[in-house]
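Here it is: the structure, laid out below.
Of the protein chains in this complex, one is absent; all others appear in place.
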Amino acid sequence: MPINVGAPPAVRPFGPLRGAAADAARSLVASARLAWAIEGNWAEPLYLAAFLIVRPLAFLGLFLAVLSIGGALNVSTIGFVVIGQAVFQIVSAALEGPTHALLDDRERYRTIRYIFATPSSLLPVSVGRSLVKAIIAGFSALIVIGAGVLLGVPMRAGGPDLVLLLTVLPLGLLSVVGLGIVLGGVCVQLRNDAWAYPQAVSSTVFLLCGAIFPPEVLPGPVQSLASVLPITWWIEGLRRALLGTTSPGILGAMPTSELILILAAGTAVIWLFSPRLFIAGIDRAREKGYLDRNTAS
Amino acid sequence: MSESASHAAVHASDIGRVFQAKGGPVTALDSIDLRVEPGELFGVLGPNGAGKSTLIKILSTLLLPTSGAASIFGLDVVTETARVRRIMNLVAGGDFSGYGLLTVREQLAMFAQFYGLPYREGIAKVDAQLASFGLDEIRDRKISALSTGQRQKLNFARSFLNDPWILFLDEPTIGLDVSAARDVRDRVRAFQAEQPGRTVLLTTHYMAEADEMCDRIAIVNHGRILAQGTPTELKRMVQKDTLFIVGIDELPATISMDSLRALPGVLSVAERDDVTDDVSGVGTQTVRLAVGLREDGALGGVISALAAGGAHLREISKSEPTLEEVFVQLVGRGISESDIAIDGA
Partner (left out) sequence: MVHSVTTRDPAELIGRIHRETNWGFGRRTRHALASVIARAYPRVIGAAREPSWLFFDLVFPILGMCSIVFLLRSRGVDEAWIGSTILATALLSFWISVVWMMGAQFHWERDSGNLLLYITAPVGLGSIALGMAIGGALGVVIRAVIITLAGVLLFGAKYQVADPLLLMLVIVAGVAAMYSLGVCLSSVFLISGREADHLGSLLNEPMQLLGGVYAPVRSMGTVGVVALGILPLAPAIDALRQVAVPQLATTGILPVGIELVILVVMTIIFGVIGRSLLSYIERVGRSGGRLLARAD
């Protein structure tokens, strides 16, 4: 009787997943764990204070101080800014995250070539890093919302609208992560100031998406840009879920069902193209030898 | 300060340096006494963590000693730092300092001002150093676009700008290819030859470099100087007797090893195992004898005895120990790749 001396049965942490799907899931989890260790920087208290608490609150204070120039603030105005500012913490982290993760891996840790040499795709790795950055930024968002509550912002009676929250939150998160990985695929091909481009995009989106002021104050042609951005409707959806009120102007005029539809359609369109664009960007970077490049040189 | 100390280019007396680390105090230097004469090229050899860089940092005013005293041309490195800095310069290997946006010429011109040269004189010096180091063709290239070798040549050009009386070289040729390292060594020699009294203190991991360049060498380990002297003096420490290799076609049957050992002045004779095979096809090979002598003159007796027995002499060479052998004997181990890759304290 032959004796089986082969390897023990492989552990299958992803159960029914097989082949490429299992590889992608494994990469996603591994990169998320790595990101948690790296991006959290839990050993540096000043980092936590600066990025997770002080900066978001300073921004909030700055915006409210500016708004107060126009007279005493009512709680609905404060609520509008608080939710916008809170959600935008997540937006900017997700938009900038994949680029910074790729550039960090390329230039700081110099591991991108090794990741590339493994069977894993850079796509799940980047998505994992981006998701974790967004989740960490979620702490900042909670702190900003907490500050809003202290300032007297009335939250929705009976707690958040969970159905709406659990519908729009993942959709919006997916949409910003999708946009973030497109930016990563583009920026990995750039040399000078590759780090700065996502921040420039993020700052522009902040201007357009109705985070702290309604899009009506923007010049006409720019207003239409605001209305096609899924992020605009993500923030508005979260305002409705958390505050239980609709914003004034064109944001408030959108029925909630249509808002969800626009957000879902936008997210679907983004994910239809973003993986392809990301992979095309990485492939081009590999062809041109950019995966070994240093932006500082 | 004694007159003897004040006339030395470098004088260190009982220098000690203790660093406060998490696990407790760490002694990097322990009672170092050192004297370097004006015009000498003095080498400091030691493994990783031996204290070479700590010594150079103290002498170049970057670090204070925790005990003892040191002076450069009679100027105290602790209390007369400003004056010491006016006559010294420093080159560290693997150093990529500078502003990437500046051109090679601009970078040197900036440092000429920092070294206190009047503007016109500074620019003239910069141009002279560019020509001397073969950097003329890349004078308008940005620092960020330079290769490692070019950057290190630029570092040397910078260090010569103020015509320092003492030049500290901390692993200066690390990472350079053979040709670039040779260029740099040639320039250091020329720099010293230009002006009597210019002194160089060099730390290096490369034994051949130290052997070739240094007038005297100190071997340090665990913060202490184990030995110092000229390369020849150091080698004599491990081999007090003279060793010759004598190559003959074959050992005559009439001559035994013992008979050779019995000759006057002969201490030892041994057949080496590196017999050279016959490659000429005429039926000859070379047998090598390692002959230890009390003095060189005793070799004549050995040659005569072999010739009298009918042996044909093929070669005679004097064998000397290498600096590496000296180092191994004193330190207990050689210098490894890791010593070269990571500079010590």
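Just so it is clear, A and B label the chains in written order, and each chain counts residues from 1 on its own.
We adopt the following convention: contacts are C-beta pairs under 8 Å (C-beta built on N, C-alpha and C of every residue); 3 or more make two chains touch, one makes a residue touch a chain.
Bear in mind the structure is a predicted one, so any value in this text is a computation, not a measurement.
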- [ ] Pick out which of B:Glu212, B:Glu233, B:Asp296 or B:Glu315 touches the chain that's been left out of the picture.
- [x] B:Glu212
- [ ] May I ask you to list the residues on chain B that touch the chain which is not drawn?
- [x] 6-7, 17, 19-20, 37-41, 54, 57, 60-64, 73-75, 82-90, 92, 95-99, 101-102, 106, 109-111, 113-116, 118-119, 142, 158, 165, 189, 192-193, 196-198, 212-213, 215, 230-231
Task: Missing-partner contacts on chain A, residue numbers - done: 44, 46-47, 49-51, 54-55, 58-59, 61-63, 65-71, 192-193, 196, 199-200, 203-204, 206-207, 212-214, 216-218
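As a working rule, only the chains that are shown with their structure count from here on.
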Task: CA centroid of chain A to CA centroid of chain B, Å - done: 57
